[in-house]
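Note that one protein chain is taken out, while the other chains of the complex remain in position.
This part shows chain A:
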Amino acid sequence: MSTPIDSALGEPINLSRRRFLVASAGTAVGALVLGFGVPLGSARMQAIAAERQAAGTQVSAFLEIRPDNTIRLLCPFIEGGQGTYTAMAQIVGEELDADPSTFVVDSAPPGEAYVVMENGLRITGGSMSVRMSYPTMRRLGALARAMLLQAASARLNVPVSELTTEPSHVLHVASGRSLSYGELAGLALDLAVPAIDSITLRDPSQFRWIGKPVRRLDSYDKSTGKALYTIDLQVDGMLHAAVQHAPRLGMTVGELRNEAQVKAMKGVHSVHRLPGAVAVVAERWWHAKRAVEAIQVQWQEPSSDSPLRIMPADFSSVAFRERLANEPGPGRDAEVEGDFAGTLAKAKTPVEATYHNQYVNHAQLEPPSALARFNPDGGLEIWLPNQAQDFFLADIAKRTGLDPSRITLHTPLLGGFFGRHFLYDTANPYPQAIELAKAVGRPIKLIWSREEEFLRDPLRPMAVVKFRAALDANGLPVAIEAVSATEGPTEGLAGKQGEKLDPSALEGLTDKAYAIAHRRIAQIYVKGPVMLGYWRSVGNSLNDFFYEAFLDELADKGGHDPYELRLHLLQGNARLTHLLQSVAELSGGWKRGPFTAEDGSRRARGVAMASPFGTETAVVAEVSIENGQVKVHDIWQAIDPGSIVNPAIVEAQVNGAVALGLSQALVEEAVYVDGKPRARNYDLYPILPPARMARVHVKVIESGAKMGGIGEPPLPAVAPAVANAVSRLTGQRIRSMPFSSYTFSQPT
């Protein structure tokens, strides 16, 4: 019998690792239940979620147990470096009673069976995977274990109550008999799934793998080139494609002045006109790329009724920032508490400052690609990087007119994502790959060159924030206002401001824990022409920089130490007080400086905090000035996500988030001139190189609070901690990123 898992995933051909899976899938048991009920929007998703009796209970849709006791888990979330495959193996394995190291994890296909998050969604983003599915995935493991026990009961003809398990085995202690999970799987996974109230989860004090630094399952494959990303896939008969995009979004393809010559270039199969792009199909990608770049396209200005977000020829990111800075208020209130205006009017010491940030690119190392194949039955099989399978499937169905049941969507490993692989119209290669595969009648792998990626990558938004604040007679802040002129990524994707403000525009300014009685946080919505996207830690990535750097200004103005001021403003907040004290302790005690380090350099430290994605963080940074630029020596970070699954992966994620936080603070900036990005590659768009990485020291605090996120939360407090240290060291206020736009003199 051909296995449903096999046909549903339709693994690509000629791939040795995949071939192993396909070959071994002959042992698959149970039916893979594919839900083709495609979500039509989050409201519908929530309705589906409410109707569902219990998410994550279709055991055989997730698990395949092989005769050798290896366990294949189809994971609802995508692995892109954050360690979710390992974390899910730990969570499921803990309750299933199977060592996570015996797991082989792959991405699950789209489908309702895999909608396991408590908010009724299934995406890989918002640092949500573990925290939103933890009880469900534990239950999944426990249900599978119960089925194995039932199967063993039948095989051994003893009651379930006489059976126990040890990793990958069911034991009948009384008779000394045991059966491996692999021996039982054929029977077990065909049984009815037990009622969810019939199972008991393991007592956390008995955890063997959850909470332990279990090794990542993908380390070896990723250290030896064996890990496969979309860009690596090959199928029989495949042709390669490359594109040249319109220099500005919205422009259309006019005459191709040298089409005949390009068609005659070596290796060229065909030349194609696509919406806003031209493409070359060839036997080899190098030929396709060279040829497509040689095409002289007469790009046409967009028509006024273009449905796209048109990039005007005179757009400049610097000028747009000026516009944001001058946009008249007062803006729409996001958070109002007390009487800000009245308090400010009476204030002894009013303080004002204007901050801004920069556009940034995702710049993940794997350039986007897509592999599309129309099968003989007219169905479409497609491999592409994504963070939201159900949404992508629905979009492909809409674009192609195919019923979703005729589309097979595969999600290989992501070569980094950071928010890059959500559904961004005009920023994904798959519509082009599908169109080309249809046109040539053969499978197409389309890779966007790095240059094309920089041209179409949606950017992290830019904001100009005007702060006003009042200090009381003791120099303590009693009122604060932040008005952000910006467009958030969510409203950017919608193309308009919603009835409610976009939380992704203002998070990091709103809901601060500091006891400042009179507050007003507001947004002036300014729609720009730039395509916007989510970028690791989203609004927090800019807003925590603004707020925490301004808070240091208030401390200085009021004559208070910034660490002591934060402690004061957090009085009565035991969790955050402990967190802040913990990071100080981790750094050897709070020491602002400036001071002279052992190497003779003058240094100072800064502190900052953030509360992103349900997690609390505090950072201390130590800096010096080297050749007029900021040198960050050490980052100490205390992080309280409530509870965790894998401390080693948490520490790795803190390191990674610190790197990206430093990168945006120190060097990154996407600049647009004349409607075009100045940088189309890493030469003009520097990302943090190894030489500018800081030592990172991590303290994880498991306070027992509701579980928070891990992938994004360690990022936002990095930039303000560095900025505050630099301000202390140099006496110069840092009110914008990146800091490479400042020149610092050597402190003495």
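As a convention for this text, contacts are C-beta pairs under 8 Å (C-beta built on N, C-alpha and C of every residue); 3 or more make two chains touch, one makes a residue touch a chain; residues count from 1.
The working rule: contacts and distances are computed from a predicted model.
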Protein name, per the UniProt record, of whichever chain is missing from view ("Carbohydrate ABC transporter permease", "(2Fe-2S)-binding protein", "Glutamate synthase (NADPH) GltB3 subunit" or "D-sorbitol dehydrogenase-like protein"): "(2Fe-2S)-binding protein"
Given A:209, A:229, A:383 or A:550, the one touching the chain that is not displayed: A:229
From A:285, A:340, A:467 or A:739, residue that would touch the chain that is not displayed: A:285
Sole residue of A:103, A:134 or A:418 that reaches the chain not shown, by the stated touch rule: A:418
Candidate in contact with the missing chain, chosen from A:155, A:177 or A:215: A:215
Option from A:108, A:516, A:604 or A:660 whose C-beta touches the chain left out: A:660
Touch with the omitted chain, as defined above, among A:569, A:652 or A:666: A:652
Touching residues (missing chain, whole complex) on chain A: 14, 80-83, 215-216, 218-229, 231-232, 234, 240, 266, 284-286, 363-367, 413-418, 447, 449-451, 648, 652, 655-660, 663, 681-683, 687-691, 693, 695-696
